[in-house]
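Omission of a single protein chain aside, the complex is shown with its protein chains in their original locations.
In order of appearance the chains are A and B, and numbering begins at 1 in each one.
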């Protein structure tokens, strides 16, 4: 009598095993020279961060098109790059599972992604365990490159850099004009990114002698910020530091305009919504006038030659998505060129050799600098210490870099202090 | 328009099929006819043998990704079984069960990082804390019926999730807010429940699943289970016969929460990272509930079946569709859910059971 039920269970398990094994692609032999080098990307392609995942994916795909069209990896007999994308759904466990799949099943030579820090953090640990190099894109959690890992590299800013740059910009403008804010308000979204940024700002503000008169978190997807704006108004800060994703930033900016809330030294946004091109499509220019935006890319890039690859990616990106290049599209693009550079130097798609080549990266020119850095070189923890963002101010409907000073165009005249609403045209 | 009072169901007493509890005063568990007892032993045997067979898998298949996938599937099967332990038998829909996983997971990690307590002990402690929470939450909530109960469980879970995300530390215990907690890497350490390979994790989850299935098997045959069926059939009649619904429901909930808490601890050890959004979030609760319901709640193997079918399906659709069209795999998931609710209300296990019953090898009771 036990046979039927136990057989059913065994059959079920057997079926599962067979199905899974059937689905498993045969492992590619790694010894023969590969005509295609698989590159794995974990990105949030659905869920709340889908817009950014899409932008990053577009940048990555266009970069690979360019690289393959230009002859692939010359050191490997013109081997082409093959992209394998996986959707993390912004969930850490799914990111981890997809990483396992990409490494074990798809046999990728190198991994990248995953924008969400909560996903990137555990997923890079998997890569470290499997000795597969991972080049981080987008995730700012400091600890990602503070674990003494050998296989994890990051080209973009750590969270602490972002906060530091915002205050650096204020200090710079203060030095140039003799005026600056004494009191700050921080208003941020209440999950991982917003809070960690606020914590960094808090620490730095204290060190640099700013007083925080308001420190407030808001749950995501709000429909009305009136209550908080009242608090901000009552606290009378000289400047407001904001960390919000697109929908909430849209609402905030609109309501700031509606309520004519004057901030003498302006709104300083650490990206999120304000580095999302769709944000600018949806908002009236009046609402974002004079905004300071810290982002991982210089919108009015001056550095170096204007490479044809840049024009090409910008055109194709816009054609594909309907708006201008974004920071995450640029980062995805940049990471692909870092990978190309490493492959050329490694002369091999073997993970260990590739990892060593990535660690020895020192790029001072070329498409890999599209994200706006002057140099890409990783320290022992895998962090690109030359990573920096740029702070722009929205002047006459254009975002113009004001910090670092070297990146500022001579025509750019920062508005500091920021004109009150009544005084604006 | 009349308002529906959430505390009183309006339907007449119609015993649910398959369950015709015979209530008698001084209710003792009814003596089972010989055939049913043998069938019961068969189920237990199936569980244990199945567990052994499953445990043998890593000896045959070494592929790490395959084992990883199995662990994920079995993890969800375990969680769904734990959910089913109370919700399948009490007949309520809890969509906040993840709060117990969150408590278990966070407790396991904090006990390890703060007190150096081995997760082997930390997981049961986390489970007990989850059970305690469940009693606090369940006591007032079980008075509610149907959708009100479900909405309240979501509300409680969301309150806890938001609170954890907003709290950096409480009473000196670092919760780290929304950033989550990491389990420090110890390499290969049995005491710390960390392994370099997949096989040990696999064995742990198989053992946990076997335990949960066995517990459910026991429930079906126990006095507790009998009382729960009576309460589910007609709560007021049961109450009038001296069966206190609250007490038995709470016991079942506490056991379920205990198991769910341990599951949260396992999650922490396997992924080595816990955060409120994933481990206390409504998505996890919905996953647990859906797998159990689609598989067949109120049965021993239903949740396992649901997990075995849905988890790989989610992974496959994500793998083949997720990268191309945003969100398509979730559309597929939603459609399957709707079809299951409409055409397989008793779960996928119902047709299987019918086949077995016709073959005269009933696993249920008559």
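Here, a contact is a pair of C-beta atoms (placed from the backbone, for glycine too) under 8 Å apart; a residue touches a chain by one contact, two chains touch by 3 or more.
We adopt the following convention: contacts and distances are computed from a predicted model.
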* Structure fact -> Choosing from "Acyl carrier protein", "ABC transporter permease", "Hydrogenase 4 subunit B" or "NADH-quinone oxidoreductase subunit M", the absent chain's UniProt record names it "ABC transporter permease"
* Touching the left-out chain: which of B:69, B:134 or B:152? -> B:152
* Asked: Taking the entire complex into account, which one of A:69, A:230 or A:319 touches the absent chain?
  -> A:230
* Structure fact -> Among the options B:71, B:103, B:175 or B:293, the absent chain makes contact with B:293
* **Of A:37, A:51 or A:184, the one touching the omitted chain in the full complex** => A:51
* Asked: Among A:258, A:324 or A:350, which residue is in touch with the absent chain?
  -> A:258
* To do: Could you list which residues of subunit B touch the chain missing from the display?
  => 1-7, 10-12, 14, 93, 140-141, 143-144, 146-148, 150-152, 154-156, 158-159, 162-163, 165-166, 286, 290, 293, 325-328, 330-331, 333-335, 337-338, 341-342, 345
* To do: Name every residue on subunit A in touch with the hidden partner chain.
  => 46, 48, 50-51, 53-54, 190, 216-219, 221-224, 226-228, 230-231, 233-234, 246-248, 250-251, 254, 258-259, 276, 278-279, 281-284, 323
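As a convention for this text, only the chains that are shown with their structure count from here on.
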* Structure fact -> Averaging C-alpha coordinates per chain, one finds the centres of subunit A and subunit B separated by a number of Å equal to 37
* To do: Spell out the residues on subunit B that touch subunit A in their complex, using ranges where they run on.
  => 38-39, 41-43, 45-47, 49-50, 53-54, 57, 61, 63-66, 68-70, 72-73, 162, 165-166, 177-180, 182, 185, 196, 267, 271-273, 275, 277-278, 283, 301, 305, 308, 312, 315-316, 318-319, 322-323, 326-327, 329-330, 352, 356, 359, 361, 363
* Sort out for me which residues of subunit A touch subunit B in the complex. => 1-2, 4-6, 8-10, 12-13, 16-17, 19-21, 23-24, 45-46, 50, 54, 84-87, 89, 91-94, 96-98, 100-101, 103-105, 117-118, 121-122, 125, 129, 141, 143, 190-192, 195-196, 217, 219
